[in-house]
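Following this message is one structure expressed as structure tokens.
One chain of protein is taken out of this complex; the other chains stay put.
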Amino acid sequence: MPLLDVQNVTMKFGELVANRRVSFTVEEKSIVGLIGPNGAGKTTLFNCVSGLCRPTEGTILFNGENITGLKPYQIASRGAVRTFQVVRPLKDMTVFDNVLVGAFLKCSDNKRAFKKAEECIELCSLGSVKGKLAGELSIGGKKRLEMARALATNPKLLMLDEVMAGLTSTEVKESVDVICNLRQSGLTLMVVEHVLEGIMSIADKIVVLDGGIKIAEDSPERIVNDDRVIEAYLGAKYSQRYKSEGRVH
Amino acid sequence: METFIQVLIDGMLSGMVYALVAAGLCLIWGVMDVINFAHGEYLMVAMYVSYWLGFLANVDPVVSTVAAGAFIFMIGALTYKLIIRFTIGKPGLVALLATFGLAIFLKNLCMNQFSPNFRIMSDTWLSGKTLHVGGLIIALPQLTAAVLALIVVGLLYLLVNSTKFGWAIQATAMDREAAELVGINTERIYILVFGIGGACVGVAGGIMPSYLAVHPEVGSMFGLIAFICVAMGGFGSIPGAFISGLLVGVVEALAGFYIAPVFKYVAVFGLYLAVIFLRPKGIFGW
Amino acid sequence: MVGRSVELKTFSSRDIAWLAFLALLVAVPFIPAIAANSFRLHVLILILLFASMSQAWNIIGGYCGQVSFGHSVFFGIGAYGAGMAVVTYGMVPWPGIVVGMILAAVVAVIISYPCFKLSGHYFAIATFAIVEIFNRVFLVWDWVGGALGLDYPIIKEGIGNLMWHQSKVGYYYIALVIFVIIFGMVRWLEGHRFGYYMRAVREGQETAESLGVNSTAVKLIAMALSAAMAALCGSFFVQYNLRVDPPMVMSLDMSMKFVLITILGGAGTLVGPLLGASVLIPLQEYSRAIWGGLGGGVDLIIFGILIILMVVKQPDGLIGIIRDVRRWLSKKRTKEEL
Partner (left out) sequence: MFYRFSRLMSLVACMGLLCVLFGFGYGTTPAMAQEKVIKIGTIFPLTGPVATAGQRCQAAVQTAVEIINNKHPEIKTPLADQEGILDGYKFVLVHADSQGKPDVGKAEAERLFNQEGVWAIIGSYNSAVSKPASLVAERMKRIFMCGASSSAALTQRDMNFFFRLAPTDETESVEFVEVLKWLNAKKDANIKTVGVIYENSEFGKHAAGEAKKASEAAGLKIVCDIPFSPGATNLNSEVQTLKNANPDAVLAALLGADYSLWIRTMKQMAWAPKIAISYCSGYQDPVIAKQLGPDADFFMGSTAYSPQFASLMPAVADVEKIFKEKTGGVPFDGDSIQEAVAMLVLAQAIQKAGGLDPEKVAETLHNNTWDSPLSLGGKVAFAKGGQNVKAHSVVTQLQGGEYKRIFPEDMADTQIVFPIKPWNQR
């Protein structure tokens, strides 16, 4: 049984269709990348899974349970936790308190929650700034904070929304390492990325969205050679030229 | 039936004045996201301006309403310069509390200077005159105030929606930094907006002494009703403020007559809650 | 960073300072300068009462970020609870206080459930409207005394009737108990899961929800708690003044006072309401005592100017000023060390 099973999800905002009949699955202890060009409907899909939007049609199963239309906090407490693409730190609280809020989801007594928070802060290398106000962090720090906070909830499925966008390549590498470590510790991850560099090397499976429709779902090696994916990313004309010049690996 | 129409007319006339008071508040709120708690006190000061002009220089309120508008324009601009300027960008509550302090200050300053006595102007052009249309009675001072309100709100709407200055105001309201990038002097816009918002309530206050006694407490209730109108109409929407002002006047009159006079404000506040629960951003809000 | 510890918040060095302060408060009536001067004791009682009341508001307004101007309704319900127990039913006030607290919590949940769907100023103005509605309904409601209000008969003084005539020391200690209850509760909340959740909801509702926080429930519980505490303060207020009528307890002015004190001291901080109350209440009482008799409203003019100055100069409140000064001093020290 897959951990997350998205079945025929359609999301409409009035006339605008953000997702049309998208289906895919996320197996336990795997890393699934969700990619696509701007406006492909990645974040909307994320919002549907995490409960911010209620899908117009379709069902979402998590751990075999139907979670369609549940409130975000209900989904989070079942173990599917997300981060935000546009970072949303709890500005007037310290980094530590931010993470602590996450930690309290599964550990109700202070001692255990504090311990959990410390762990997650170390894991995301925020130890040096844990007493700072979250609003005062750099953008990279805020992104890591998003992750640490989500991690602290002890999730089964961690959904990362573009945690690498806008980072330098060293920072990207750091993030990749963190993600790999997480998988090793038994976590399932779903990663939305706009940048392909990082995700391709670690993902077990890639789902590609374009114009709200799933156009491919496969292993990374095969995705990079998929015509439709290249077309979606580069446009038809360039993809032709790329192919003819044989520059696609 | 005749009574019903009479009540309706009375309600609409007072509603238009509410609308004028609310329009000024609405502009300030819409552009700066500031609730001006001293709005009712502006009205009171304007009434004093009009009263003293009448008392000392024998100017009729119909004329001195212009002067009152200009005076409150200056007070508004001054309020911005001295107080509001420091609260922009801070949590919305800060400006609200600062203007609450201003309201206490203005109310008691006027009491200190002009004594708490209420003052009536009885020999103005309009006072006590009525129009009889069939069986209906329309009070001329209220009618004049309502017409004036209609004109001023109309002008304000035109100013905001179809002049270059108005576009600058709208741009500033949407995004201050972006507006500055395209060369709008947003500081000046803020001053003018606060001034114009004040001028609206100044005009309303200027005409009112022809039918209402002037005293330091007179503005409080108007201010409260203006908040209701603005919030009911929707964030920064002048037509919204106008329609809800009218609505408030009519509901107040109908509830006052058909339910019980003590419940007229209960009905108004209840109406606000009902509207806002159905449309959390007000009638014209988005 | 000043005052932002990352240690376990269950007990800290600051609490020792608080306990010392409390010991001082307990000793206050034995200080001759205050014991002999009932006006000073009166001011102290008001400070404790309004600090407690503002702290009750602080739960929902400061920690949870829902700026309610409707708290005089709950204050009033508590006041009427005690008042009606004594005046209408001729009992001791205690059952009235309990009923008032429960009722206030229930009313708070009922009216705030729809209001929480509103944002920003819409919420604030909705709470204005609720105060006005309650005020006017209580004014015509004969069962609660209507516009006539409830006047206490002359009955025996003592803890049973929660009423003292000759000396104010009894009132002082009751106010102190209320102060300890409410401040202690908020202190406990600060280090507890619920306290973190409240602040998370204030800082970002969607973020909080994404971390598994049921924001609606958090807000409703905080509101109920806040309202019950407000009602407790209200019942003390009426026992202290021996009269209750709607303009006295259920007015916008009253609501504004709670908000003002908290903001002035520093919203969302434990010490804020106490700071605010110990500046604003003496200011109000003494300026009225000194200038009120002149009749020109001079005290209120000054009061107005001071509010403006305070709010404009330091929107974080007095706690912000203290923080600034400490930062300034530590900067100076490091400079000297260099």
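Residue numbering begins at 1 within each chain, and the chains themselves are lettered A, B and C in the order written.
In this section, a residue touches a chain if its C-beta (ideal position, glycine included) is under 8 Å from a C-beta of that chain, and two chains touch if they have at least 3 such contacts.
Here the structure is a predicted model, which means the values were calculated and not measured.
Engineer: What are the shown chains in contact with the chain that isn't displayed?
Structural biologist: Those shown chains that the absent chain touches are B, C.
Engineer: Taking the entire complex into account, which one of C:110, C:177, C:217 or C:325 touches the absent chain?
Structural biologist: Only one listed residue reaches the unshown chain, and that is C:325.
Engineer: Quickly run down the residues of chain B that touch the omitted chain.
Structural biologist: Those residues of chain B that touch the unshown chain are 3, 6-7, 10-11, 14, 18, 108, 111, 115-120, 122-123, 128, 130, 137, 139, 142, 211-213, 215-218, 220-222, 225, 252-253, 255-257, 260-262, 264-265.
Engineer: What is the set of chain C residues that contact the non-displayed chain in the whole complex?
Structural biologist: Residues in contact with the chain left out: 33, 37-40, 42, 136, 139-140, 146-149, 151-152, 154, 165-166, 237, 241-243, 245, 247-248, 278-279, 282-283, 285-286, 288-290, 292-297, 299-300, 309-310, 313-314, 318, 321-322, 324-325, 328.
The rule we apply is simple: only the chains that are shown with their structure count from here on.
Engineer: How are the chains arranged in terms of who touches whom: line, ring, star, complete or other?
Structural biologist: Here the contact pattern is a line, an open path with two ends.
Engineer: Farthest chain from chain C, comparing Cα centres?
Structural biologist: A
Engineer: Based on mean C-alpha positions, which chain is nearest the centroid of every protein C-alpha shown?
Structural biologist: Centroid comparison flags C as closest.
Engineer: What whole-number Å value describes the gap between the mean CA coordinates of chain B and chain C?
Structural biologist: Taking the average C-alpha coordinate of chain B and of chain C, the gap between them is 32 Å.
Engineer: So, what's the distance in Å between the C-alpha centres of chain C and chain A?
Structural biologist: 44
Engineer: Need the CA-centroid distance for the pair chain A / chain B, whole Å please.
Structural biologist: 50
Engineer: What residues in chain A touch two or more of the other chains?
Structural biologist: Expected reply: no residues.
Engineer: Which chain B residues sit where two or more other chains touch them?
Structural biologist: Chain B, residues with two or more chain partners: not present.
Engineer: Mind pulling up the chain C residues that touch chain B in the complex?
Structural biologist: On the chain C side, the touching residues are 67, 114, 117-122, 124-126, 128-130, 132-133, 136-137, 139-140, 252, 256, 259-260, 263, 296-298, 300-301, 303-308, 311-313, 315.
Engineer: Can you check the complex and tell me which residues of chain C touch chain A?
Structural biologist: So the residues of chain C in touch with chain A come to 1, 4-6, 8-10, 191-193, 196-197, 199-200, 202-204, 206-215, 268.
Engineer: Show me the residue ranges of chain B that touch chain C in the complex, using the header's touch definition.
Structural biologist: Residues 29, 33, 35, 83, 86-87, 90-94, 96-98, 100-109, 111-112, 224, 227-228, 231, 235, 262-263, 265-266, 269-270, 272-273, 276-277, 280-282.
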